[in-house]
Every structure is written in structure tokens, then in C-alpha cells.
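Apart from one protein chain that is not included, each protein chain of the complex appears where it belongs.
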Amino acid sequence: MKKNILILNGSPRNKGNTAVLANQLAAGANEAGAEVEQVFLHGLDIRPCDACDSCQKGGKGCVISDDMQDLYPKMLASDTLVIASPVYWYNMTAQTKLCIDRWYALETPDDFALKGKKLSLIMVYGDRDLYSSGGINLIYTLEGICRYVGMDFDGIVHGSAMNIGDAEKNSELMEQSYLLGKKLGAPD
Amino acid sequence: MKKNILILNGSPRNKGNTAVLANQLAAGANEAGAEVEQVFLHGLDIRPCDACDSCQKGGKGCVISDDMQDLYPKMLASDTLVIASPVYWYNMTAQTKLCIDRWYALETPDDFALKGKKLSLIMVYGDRDLYSSGGINLIYTLEGICRYVGMDFDGIVHGSAMNIGDAEKNSELMEQSYLLGKKLGAPD
Amino acid sequence: MKKNILILNGSPRNKGNTAVLANQLAAGANEAGAEVEQVFLHGLDIRPCDACDSCQKGGKGCVISDDMQDLYPKMLASDTLVIASPVYWYNMTAQTKLCIDRWYALETPDDFALKGKKLSLIMVYGDRDLYSSGGINLIYTLEGICRYVGMDFDGIVHGSAMNIGDAEKNSELMEQSYLLGKKLGAPD
Partner (left out) sequence: MKKNILILNGSPRNKGNTAVLANQLAAGANEAGAEVEQVFLHGLDIRPCDACDSCQKGGKGCVISDDMQDLYPKMLASDTLVIASPVYWYNMTAQTKLCIDRWYALETPDDFALKGKKLSLIMVYGDRDLYSSGGINLIYTLEGICRYVGMDFDGIVHGSAMNIGDAEKNSELMEQSYLLGKKLGAPD
């Protein structure tokens, strides 16, 4: 079966370092025969979860009519979700978190609609390492989420890339992204 | 000098557990003679940082015209910023992160406009502890921010409070919030 | 099949809070039909790994003749290893780490002799929570180890217990330990 990979790009820049690495991952996955879609969250209308709890009552999903209504089916149809985010203020971008907070509607007391899917991470940061940049917080957040909902945290590509163009210059980072895509995209 | 305390409440609920504890902190701070304002971020129009970098070029601050333009002067006028957020998906709420990402405009290569101010945290979570809830990620994020910008991370109140009304029933948590307010509100 | 549970108690106190909770876990596991042994690491002669790498060359295991030679077969015969340690200086005790460092001899380039076994944790600390005590570092250390060697991190009991007698007074903690034992001890 062809693999289906959905990249949720939470950077405000469509051609920034995050997108460059996400494109590499997409190229690798395509090479392996997968279908890949990259969604730029920044351009979308995604409102914050307002904790109305409607999604927990009727089984009808989230009642907020915004662009998440298109994203939910894409997420459900995917085999792998790739979170792609730069580190802003020691954590994922607000754009990324806006989307993740709305995953509440995919949860029931007994189950989670993304259970069993893979989750991967592409992350760039301006500082030199996971501690000084806070990138570790993003990893631990996704690790906690996967533990909670039963997703399989498979593959992290991360590195320092401060200015536009830095990712392209980092051949190791480019290669890692490509190879992760190839691995994720390979049919079973 | 009278202390000035600004509470940034990132919960979508104006009367939820986070607000209950924030009100306790405010009561303690008032008792000590401070002025306290609580801002509910959920109701505000705060757009995500779009990394336009204008704030880094002209010294004129952030160019996005939304409710952050009212919040910036309040933040600058405060002695202590209190981040009050429930844990959503192993991290702060998107509402909270939207605001923090916009702190970029308070930064220059050499300085940060909030440097030297205190930062405190009120945090509630549905799960039982800092690991299983992911609350630790929120603490580490703020710790990293304080290290980076030279704020003084002073005071954390956190505890489990799943349903509306849980915070009131937890007398220890209520007391801790009040006492933190009293400490933060005391004149030098 | 009867389950076999080995508790590695890294506290210097044979009757301290850690032992009290470990005994509770043992009682629960016995009740479920398991065999349980508790080893007090403090009394044993366990020398630090000296990185001689002999264990990586000959397939003959660790060349240091000390009490680890009795512990290795017990570990191999167990279904679940329970690490029981108080938090000392924001981490596990040195006694606990002395034993873990010697796990190197159980590793080959392709395999790890404890792979597939369960690992559980009993942890007490003097401070109030996982952040202020540093207990989180112990959890993250074991989480990393499990990820690396393919053990299944299943079950954490932790809580504040400063003085001798504190654990007995904490009925929730006592109950959690007992129930974890019952779960770990249940036959498949």
C-alpha cells in the first residue's frame, strides 16, 4: 500500500529553513513511492480550542467552522503526521500549537482517532543545541502526546539554522531529512 | 513603591480553575498593597508572529495591529508577569503561546525590554503530576525564556484540577496561590 | 507462568520510605502469584564500570569480580525490574547508578539482554514535586534507557516522603505501590 504522509508546517515562512527540510523529507518519501502533502498552518484560519467540550458530547467532532474542518480528514487519512516547526521561545510555534490543541476533537474517553499512526518531527532552531534553544521541550511535548494517544514517535530531524539559507548549507541535515522521508515513505 | 502585577491568563475559560487560582493570587497581591490586572488572552485578537522581522529593524516595535498593541505597554509597566495556563496537550495553551511569540518585538540584539522583571507561573492539569500531564514542559519553557532574556523566574503554583470546581476544593492549591500573590505584591 | 520480579533498591536505608513502598509492591505482586526478590544495593560490593570494554569483545560478560556477578543472572531471570530509589541531588542515588552503569555488559552491538522485559520505578523525594525535587530527571533517564534497549517502561509510583515514616502515612502512595505490584505480578 502506498504510504500517505501529511506534513504540518508551523513556520510562518513558506520558504524558510523548516520548509526546506520538509521538502527534503517529501522528496525522500516520494522517491519511496509515498504520497506527501505539506500544509502551511500559518496561512490557515485555525482558531484556538475554546474548551466548549462539544466534541466530547455528541461524537460529531469539533463545532468550530474554520480550516481545521479540512485538516481533520487529511490527518485521519494519513499514515504519518510530520510536525515541522522552528523553535520560537523555547517551544513550538503558536501556529503549530493552535493545530495540536484542536486534536481534542479526535479524542474519546476510550480511543484516539490517530492511534497507531506515526508521528515525526522536523525542527530547526537559532541557538546551538536542544538545551540552549529549548528544542528539547518540543521533543518532550510530542513524546508525551504519543505516550498518551498511542502514536508511534518515529524519527526526529533537528539542527541549528538561524538565517534563511542555513538549512541548504547543512548537508548533514538535508540528508537526514531526505532519509527520514525515504524511511517513512517505504511501503510495508 | 506599589507593585504592579499583570496576569496573562491563557485559558479559554474565564471562570475555570486557572482563573480561580489567578484570582487567589490577585487577592493576595492586593492584600499586600499591589495593583493587579488579569488579562484573558482567549477573548483577544492576537495574531501569530509572522517573522517579518520588522521589529528587529526599525526599533518601532511590532507592526501587526491587533490587541497586542494594548498589551505591550501593560507588560512594560508591570513588575511581575504571571503566566496562568492550563496544560493542553503536554504544554501551554495556544492562546498563551500566541502572546509569548509576540515578545520577539521586545527584544533587541543587546537587550530585552522585560529584563529584570519577575515571571511567575500558575498551572493546572488534568493528569496527576508534572510528568504524566506534561506540565514540566511548560516549566522548562519558561525557565529557558527567563535564562535567555534575564527575567527572574520566581514562583510556581501547580496542581491537578480536571473539572470546573476542582481548584476551589483544593485548599492547599488555593493557599499557595494566595501566598504567592502576597509575596509578589509586597513592596520592596 | 509465574511472574518473576526483581526489585533493585538503591536507598542506603533498608527500612526507609523506599523500602516501605517496595514492600508494598512486593505484597501486591505476591498476592497476584508472582515471585519477588528485593535486593538492597547499598550493602553490596558493586564497583563502578571502568570502561575496559572487555564485555564488548569476548562475549564473556563483565570481568569485574564483585557482587554484580550474582545480580546479572537474577536480572536475566526476571520478567520485571523495579528500580527503587530516593531522589538524591536531583537524580537517582549513586548506589542505583553504580548498578545501572554495569548493564553495559548486557549489551552487544545488536542486542540487549534485558530487551522486552518490563521496567518500573518507585521513587520518593523530600521536596514537593517532580520539578523541585529533580525526580523528573530520574524518570527521563529511565525513559531514555528503555527507548535505547527496548525495555517496556511500565509503571511509576512517586511521591514526597521526607522523613522515616512518611510513606506509611501516605495511603494513596501505599495503595499505588500495592496496585502496581498486583499488575506486574499478574500471570499473562
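Observations on the structure shown:
In order of appearance the chains are A, B and C, and numbering begins at 1 in each one.
Everything below uses one rule, namely that contacts are C-beta pairs under 8 Å (C-beta built on N, C-alpha and C of every residue); 3 or more make two chains touch, one makes a residue touch a chain.
Because the structure is predicted, anything quoted here is derived from the model rather than measured.
Judged over the whole assembly, touch between the missing chain and the shown ones holds for A, C. Considering the whole complex, the residue from C:39, C:122, C:136 or C:173 that touches the absent chain is C:136.
Touch with the chain that is not drawn comes from one residue among C:16, C:159 or C:185, which is C:16. The chain omitted from view is touched by exactly one of C:48, C:116, C:165 or C:187, namely C:48.
Residues touching the missing chain, restricted to chain C, are 11-13, 16, 42, 48-51, 88-95, 97-98, 100-101, 103-104, 134, 136-137, 140-142, 144-145, 148 (touch as defined at the top).
Summarising the interface, chain A meets the missing chain with residues 129-131, 136, 139, 156, 158.
Throughout what follows, only the chains that are shown with their structure count from here on.
The pairing of chain A with chain B is characterised as same-residue: of all residue numbers used at this interface, over half are used by both copies. Rotation relating chain A to chain C, from a C-alpha superposition: 180°, rounded in steps of 5.
Chain A and chain B have Cα centroids lying 26 Å from one another.
In chain B, the residues that reach two or more other chains under the touch definition are 136.
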